[in-house]
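I have a structure I would like to understand better, so I am pasting it below and will then ask my questions one at a time.
Here the complex is missing a single protein chain, while all its other protein chains stay put.
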Amino acid sequence: MNNILVFQSDFGTIEGTVAQMYGVALTIDPTLKLYDITHNVPVFDTWSASHDLYQTIRFWPEETVFVSVVDPGVGSNRQSVVAKTTSGHYLVTPNNGTLTHVAKHIGIESLRVIDEQRFRRPGSENIHVFHGRDVYAYTGAYLASGKASYEEIGVLLPLNQVVTHRLIDPIFYAESLEGILEIDDPHFGMVWTNIPSTPLFDLGVQYGDSLNVEISHQDVIKYSHVIPIAKSFAYVSKGDDLVYVNEMGNLAIATNLENFTQKHGIGYGADWKVVINPKSKE
Amino acid sequence: MNNILVFQSDFGTIEGTVAQMYGVALTIDPTLKLYDITHNVPVFDTWSASHDLYQTIRFWPEETVFVSVVDPGVGSNRQSVVAKTTSGHYLVTPNNGTLTHVAKHIGIESLRVIDEQRFRRPGSENIHVFHGRDVYAYTGAYLASGKASYEEIGVLLPLNQVVTHRLIDPIFYAESLEGILEIDDPHFGMVWTNIPSTPLFDLGVQYGDSLNVEISHQDVIKYSHVIPIAKSFAYVSKGDDLVYVNEMGNLAIATNLENFTQKHGIGYGADWKVVINPKSKE
Partner (left out) sequence: MNNILVFQSDFGTIEGTVAQMYGVALTIDPTLKLYDITHNVPVFDTWSASHDLYQTIRFWPEETVFVSVVDPGVGSNRQSVVAKTTSGHYLVTPNNGTLTHVAKHIGIESLRVIDEQRFRRPGSENIHVFHGRDVYAYTGAYLASGKASYEEIGVLLPLNQVVTHRLIDPIFYAESLEGILEIDDPHFGMVWTNIPSTPLFDLGVQYGDSLNVEISHQDVIKYSHVIPIAKSFAYVSKGDDLVYVNEMGNLAIATNLENFTQKHGIGYGADWKVVINPKSKE
């Protein structure tokens, strides 16, 4: 193992919750290297946590251990698991949907249920509200430091026992592409579709061409404009909308130097449909 | 010493203030391991800083040095001290109330006044507004790295010179428990009482039982409901309130999947009284 432990949660960083997880991990092994994805996943939002893990883990060295705790069911009978991905990373998390995108797009090699008889902070038996510290950080520290092997964590769980959100595949028609708005960028206000860019370029589209973009929410049209596809934001004027290819190779929509989702009241999720097709050149 | 230095402040992280403290520490010893509790203590709120330290430091390895800077009196004649706790931790802080909960619940073994002739960043003599960087981070780095011993920091101060906020003890009546709302969770909206759970269970209460919970602010009743005590949030329905045992072993109040304090307009502090008693079973 590479001694790297990375945290993700919806705990915020305005008091000591995260620092308690850090302290527990460093008490197990003070040589661990601790990092964060974010602790500002929208509260209880396992979909966002899942997408964020998928986006992020592949940039980290193999054997890196991720502790992901968005855990609205803490203390209930939801399982606590460690997933080993086909990319060689480990995810320590409640089995509550946070593995959705990694399972689909990266691949889970195997899955184990955490043996809480062994992997639980001593003295925490009567605390039922902070498994992030007492189970997940504790287990992650043992695994990342090599003080426990993956095999020791607990028994194997069949891969079909991974709890996942429903994912919707994009549809490629002869002259248009249909998908959903999969996630937003909550800071800059871009929104990402689940439509890969390759089929669009296969239709003969080139950077600079105009596209019809129609976004609807529960069948009500929320946005319908002809906008260009551009290499990056700065290729259009300030305040103009554009389609671009995001860092996953999918189509995304933004406003140059402004916030697209706020400006147009756009959300994301399975009921936000998007249809993109090249504007016919006459 | 274990080379670990942990920061807490009300400085925020939206510009370089914290990074300047980090740079000063790493200039003294680049092998130091630097971490944060939070830099988002409510501005000037030494009570919250104090409670947060109490919650957090005991999860860290012995000999860890904490630099806590919530310092509304910077540049005035308030003292700068290092406290050694009975748990083997060190706290570098203005003597302005931030040691309240640690002194009461963990214990301070001894206290020294920082000798600013020696422990102050060279060249900072005419800067009176950033002791977090020039005195506290500087002193903490010397202590955590072992480049200065605790004894060298300055002369001993009698323990009764620790500046503390007034703490209120809970009262156990024959059939009810009375205390205050000691602190909130500003992110999820739970609120923590200062009432330990043991006396409640001693009254025969079991998980699932109903409790009368009455919260008043300056003698005006703000909340009065019969709600269950549950092992964790998920044992009640979404939107339902519950009493639970928090990670300190005290009684706390929350709403499952919602924000209790926002929903009911509940604050915390010495003038927020709470009375809890088992609902009689008839």
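Miscellaneous remarks
Order of writing sets the labels: A and B. Residues in every chain begin at 1.
To be clear about the criterion, contacts are C-beta pairs under 8 Å (C-beta built on N, C-alpha and C of every residue); 3 or more make two chains touch, one makes a residue touch a chain.
Keep in mind that what you see is a predicted model, and the values were worked out from it rather than measured.
From the options B:V43, B:I171 or B:V226, the residue with contact to the chain not on display is B:V43.
Among the residues A:W60, A:Y138 or A:Y223, only A:W60 touches the chain that is left out of the figure.
For subunit B, the residues in touch with the chain missing from this view are 11-20, 22-24, 26-27, 30, 34, 43-44, 72-76, 126-130, 133.
Taking the whole complex into account, subunit A touches the unshown chain at residues 2, 4, 6, 8, 33, 35-38, 40-41, 48, 52-53, 55-57, 59-61, 64, 185-188, 231-235, 244-247, 249, 257.
Just so we're on the same page, only the chains that are shown with their structure count from here on.
We define each chain's centre as the mean of its Cα atoms; on that basis subunit A and subunit B are separated by 32 Å.
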